[in-house]
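Left out: one protein chain. Kept in place: all the others.
A and B are the chain letters, set down in written order, and residue numbers restart from 1 in every chain.
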Amino acid sequence: MTNILEQVLAEAQKRVNQPIEAEEGVVTSTGKTITEFVGTAMGDTIGLVIANLDSQLHQYLGIDGKYRSIGFLSGRTGGAPHVMAADEAVKATNTEIVKIEMARDTKGGAGHGATIIFAAEDVSDARRAVEITLEAIERNFGNVYANDAGHIELHYTARASQALELAFTAPVGKSFGIIVGAPAAIGLVMADTAVKTANVDVVTFASPDNGTARSNEIIVSITGDSGAVKQALLSAQDVGLATLGSMGETPKSASIPTLI
Amino acid sequence: MTNILEQVLAEAQKRVNQPIEAEEGVVTSTGKTITEFVGTAMGDTIGLVIANLDSQLHQYLGIDGKYRSIGFLSGRTGGAPHVMAADEAVKATNTEIVKIEMARDTKGGAGHGATIIFAAEDVSDARRAVEITLEAIERNFGNVYANDAGHIELHYTARASQALELAFTAPVGKSFGIIVGAPAAIGLVMADTAVKTANVDVVTFASPDNGTARSNEIIVSITGDSGAVKQALLSAQDVGLATLGSMGETPKSASIPTLI
Partner (left out) sequence: MTNILEQVLAEAQKRVNQPIEAEEGVVTSTGKTITEFVGTAMGDTIGLVIANLDSQLHQYLGIDGKYRSIGFLSGRTGGAPHVMAADEAVKATNTEIVKIEMARDTKGGAGHGATIIFAAEDVSDARRAVEITLEAIERNFGNVYANDAGHIELHYTARASQALELAFTAPVGKSFGIIVGAPAAIGLVMADTAVKTANVDVVTFASPDNGTARSNEIIVSITGDSGAVKQALLSAQDVGLATLGSMGETPKSASIPTLI
């Protein structure tokens, strides 16, 4: 049976540890260099920048007039890995995240694709934010495990910033964790295990009908003391790998696990 | 051309008539037995149980405090087969169905995946409801026919119960039928044929924009006298198989058809 997400992740795995090339744009068939191009990353992700966004689009996107430049990314497979990555980028640059949208995608898998837009006064800031995000995405896929039947994800940060606040109403500056299980029932048993393991508070609870793009996932975010959040995620991971594994092959990490 | 739904169904077909093993949970990498595991079924379905649901999740799920236990299932491919199966289970057990959610899934196919949650005062009731549902799912896939272009489904019960009421506002205790066609145009010609064939009333009408998770289906449910509902479904099936067949291979049942 073809497992598209597995293939995506296998493809992705090959790329890990390869530095993202400092490309200077791509060239069109008419010889024009697309200076908007920044780079690509796993999950069929592309990062772009527009130095001086057209005023009509400015309005449609609802972006404050003081920001002339935007940096933006879309991935076919992702969501939490992209938001976590953008959270690092917004901490490290003089940018604001103005839009996070989730498509129902993953190329036939059970989850999301993501689009994230950074706004900046200076195009170099927007570009840097996209570069940092692209690099971090590769790392964050290490805690995504998939087999033919579905996938699980665990994400941890010691200090949530603006991307996590916008996407998950995370408390800024606090330890924060995300638990994803697909098909959805796996996310529920993972979440129940997590909150029973350690003293953590549930921040958001999303399911196919509420808070997802109709993906086949339950996504629960938690906060608490750093040690408690980590312990909760590790327990959820253990249960998630076993239950997802009961449906098919042993789930495999998309790159290098960091939550171990 | 890869037809994921066809592959799912072929895989499923192999499993029909194999009794679901009485498994005693799955074991994690750390040697812990996951007592929450109940079993799996076709359509990449997993069934789980939680004896004592965490109080935070209790609240997020909106479940009455008197129910300590939940039994729940998610499938990647399904929807009507799962709801019909849960309808049997709720009749046979001391449980209440508290949630039915449809993801836009089927692993790249045109339809849904399903998540269903039973609540119970006693965990053994919750577990039994999940077991009955898993077994019935295998049977209900017999009236799902697919080829590369799409799928059709017909489902019949002589006496609708709480699952069908919750998912389709079915009149409890009455004969009830569900007609599904994908791509959507096929569902419409099937429904028109059904209601012209016999004296039945349309109960619900769902299309990509209304009442589905943006699936490429038209789903029509009907009620009436037992004989009329059956006759309407058979006519719809005839037209559905012919029109879907005009788009590709002869559509094949996922297991053993019962509506013949």
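Brief remarks follow.
Keep this in mind: a residue touches a chain if its C-beta (ideal position, glycine included) is under 8 Å from a C-beta of that chain, and two chains touch if they have at least 3 such contacts.
What you see is a predicted model, and the numbers here were worked out from it, not measured in a lab.
When the whole complex is considered, the residue among A:26, A:158 or A:172 that touches the unshown chain is A:26. If you put the hidden chain back, the residue from A:74, A:157 or A:207 that touches it is A:74. Checked against the full complex, the one of B:51, B:92 or B:202 touching the unshown chain is B:202. As for the chain not pictured, it touches chain A at residues 2, 4, 7-8, 11, 26-30, 32, 34, 36-37, 40, 44-48, 50, 53-54, 56-57, 60-61, 72-76, 101-105, 107-108, 113, 115, 213-214. Listed here are the chain B residues that touch the chain not shown: 1-2, 4, 104, 107-110, 148-150, 183-186, 188-189, 191-192, 195-196, 201-202, 205, 207-209, 212-218, 238-239, 241-243, 245-247.
Definition applied: only the chains that are shown with their structure count from here on.
Rotation angle relating chain A to chain B: 120°, from a CA superposition, given to the nearest 5.
Chain A and chain B, compared by their mean Cα positions, are separated by 31 Å.
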